[in-house]
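Apart from one protein chain that is not included, each protein chain of the complex appears where it belongs.
Up next, chain A:
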Amino acid sequence: MFDTDNAKNTMTQTDIKFSAKNVQVFYGENHAIKDVNVELEDKTVTAFIGPSGCGKSTFLRCLNRMNDTIDICKVKGDILLDGEDIYDKRVDPVQLRAKVGMVFQKPNPFPKSIYDNVAYGPRIHGLARSKAELDEIVEKSLRGAAIWNEVKDRLDAPGTGLSGGQQQRLCIARAIATKPEVLLMDEPCSALDPIATAQVEELIDDLRKDFSVVIVTHSMQQAARVSQKTAFFHLGNLVEFGETPQIFTNPEDERTESYITGRIG
């Protein structure tokens, strides 16, 4: 049923990138995340799965403090990136987000040229000292997002004119252009057709060489295909976390089993 053979389930490194301890998230009165403890490894694709409203996206957004933009959202507990607490008072979320890039559910390129979309991050972070350097970053990012060949002749065309799958890969190129250490993806394929999805999934596997990738997905098949580690969230709790083949073939918790066999969710 699950295409687990395809996944590159070999561990290259076991460095811990993100470490969350007793994380609680509240939306006003609503207790959205309950006491989550998890350690995410470097150069690994970690998938967050679970039924709608289980808190997987909320937890993902805690990792680059995108939740800060929501007034009523309160985060408790510690989230350490390379041993540093990202919710420390001295941390500027802007700096954090340069290190922890994000790709969103709906492709959201800026209504500017393809080139400007990718060059925007490097520009505001001062990553390029000359036009030539910027050109290089743009090309490298577009190649990294496996879209270079499709757009290299029309870098001045608006990014919004691309197809859905191309737009999403452009957004990935934009995210990796700032040279982040972690890439967060919030259901990156939910607005894409199967062919575009396959392209993006292939890309995610490539990205693992350079980044630590965290992906939220509704599709269990996708989680099985692209990830090495899987975390199952249910009603705000992290129910089970482990090696992807383990989770899909031999889950420990019965809720996980119910979900992956389609009885809940």
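Quick note on the criterion: contacts are C-beta pairs under 8 Å (C-beta built on N, C-alpha and C of every residue); 3 or more make two chains touch, one makes a residue touch a chain; residues count from 1.
What we mean here is this: contacts and distances are computed from a predicted model.
Not shown: a single chain whose UniProt protein name, out of "Lipid II isoglutaminyl synthase (glutamine-hydrolyzing) subunit GatD", "Phosphate transport system permease protein PstA", "Gluconate 2-dehydrogenase subunit 3 family protein" or "siroheme decarboxylase", is "Phosphate transport system permease protein PstA".
When the missing chain is restored to the complex, the residue among A:K17, A:K43, A:R174 or A:H234 that touches it is A:R174. Per the touch definition above, the residue from A:G28, A:G53 or A:P111 contacting the chain not shown is A:P111.
Only one of A:A98, A:L134 or A:V239 touches the absent chain when the whole complex is considered: A:A98. Take chain A: the residues that touch the chain left off the picture are 64, 66, 69, 71, 94-95, 97-98, 101-104, 106, 108-111, 120-121, 124-125, 160, 171, 174-175, 177-178.
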